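Of the protein chains in this complex, one is absent; all others appear in place.
And now, chain A:
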Amino acid sequence: MGSQRIIGGGLGLSEAGPSTHHHHHVPSYGVLHGINTANPSTLINEGHAFNFGELEEAIVLQGVKARNDEGKAPLFTTAPRPAATLEMFPSWPIRFHQTSRGGSKSGGESTDSALSTKTEPPFEAESPMSKKATTPSLDHQHQLQHDHHDASRIVGPSSSPQNQSQAKSPHEKRKGAGSTSEKPLDAKTLRRLAQNREAARKSRLRKKAYVQQLESSRLKLTQLEQDLQRARSQGLFMDCGGVGGNLSSGGAMFDLEYGRWLEEEQRLMGELRNGVQAAVSEGEMRGIVDGYLSHYDELFRLKSVAAKSDVFHLINGMWTSQAERCFLWIGGFKPSDLITMLIQQLEPLAEQQIMGMYGLRHSSQQAEDALSQGLDQLQQSLVDTIAGGPIVDGVQQMVVAMGKLANLEGFVRQADNLRQQTLHQLCRLLTVRQAARCFIVIGEYYGRLRALSSLWASRPRETLMSDDNSCQTTTDLQMVHPSHHQNHFPSF
């Protein structure tokens, strides 16, 4: 219990304050404060941990001054430096103190055992120590202080006589207990002091090692952050074709760029929403809509660059969220599906506009069918190339297959071209404000798909057996989109 109290004091006075009231050890706790405030400089030993051997010799019971100084900073957090790291380990010096007090209480044996346990890893539980340091130990501390009195380090020993009489209680094992002033120290005390010094030194070394470890980790962390920063900025300046990049880096670069694109898209969405709500002028709205449209143009440009370096990355959709990936069509969204959704969400529309939307959807569907069939033929031809032929012809086979795979980029480019043309045509069909609403709908739709993906990824995993509801839910989800699964899963 005493140890906990001291620890509380080490961490912060607020904890120490109330707790000290519960015990009658306030004076001794205050003593520690008193000592600290009296001579912090002597106790600060070149930034090392406590030299407890010296402390023992230097401790003086300053009862009055101690009580007055309860408000000062706790001893153990200020005396040893570096402060930052020490505050993390308030227990170290405290343990030392307990040890010394425990030793004073029960004699050399307990001191020795306390010291020996202290040499184990510094973060072990307090319990071995705390058992030794019980509440009455502070009286012994007084006793101890009087034993090793060093006049030059003592400040105002006003209450010392009174404590001294208390301290001279029945601890016969305690050698030299009767002495009250400087006196040649006897052998057992000397041994104990030496052991304390040794333990203190070892503790200092351990702490030094740990601090060095921390410093190197900190350096590593800053280096990692710099690398990350550099990689991000490189993503900005990488030219098309992926300069010096292997295939995977082309995909990684695109992921970076896509992330940045998404952030900018969110900002533009905000502009669109503001424009609609604030009912800005037509010209201004036209500007905002054009900005959003050219942002999508930028995405298609990025994708065409990425297709040159890593077309598989685009086609397998690892750059999108899971839900978007579910509906992926040749590396992106399917324009006719988007238009179907928009026709519903953008009501009311003029008759002419509705006709235009349906016509656009029809044209898009024809184009999508054509591209999908072309891709199917590519897949079939690839299968024929790789599956057929004798083993001997392996290299030639691969060469031909590679040539066919190169056509994949063309299909992704045409699919993106279709998407881009569809978006532009939408803008032509609609009025400026309708176009703004249209883009808001599109942005929110994909935003919700992304949110759904992350929610799904972080859902609590219930076993299907235990929860009928979750069982039903998964079945429902599967039933809702069977056609999509058939049409939208990439053919490769």
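The definition used in the following text is that a residue touches a chain if its C-beta (ideal position, glycine included) is under 8 Å from a C-beta of that chain, and two chains touch if they have at least 3 such contacts; residues count from 1.
One rule holds in what follows: contacts and distances are computed from a predicted model.
The chain absent from the displayed complex carries the UniProt protein name "Glutaredoxin domain-containing protein", chosen from "Glutaredoxin domain-containing protein", "Interferon kappa", "Electron transfer flavoprotein subunit beta" or "Protein transport protein YOS1". When the missing chain is restored to the complex, the residue among A:Gln266, A:Gln373, A:Gln396 or A:Ser454 that touches it is A:Gln373. Touch with the chain omitted from the figure is made, among A:Gln322, A:Thr340 or A:Asn417, by A:Asn417. Of the candidate positions A:Asn316, A:Gln353 or A:Ser381, contact with the unshown chain belongs to A:Ser381.
In the complete assembly, the contact with the undisplayed chain comes from A:Gly359, out of A:Gly259, A:Gly359 or A:Gly394.
Residues of chain A in touch with the missing chain: 359-360, 363-364, 366-367, 369-371, 373-375, 377-378, 381, 404, 407, 410-411, 414, 417-418, 421-422, 424-425, 428.
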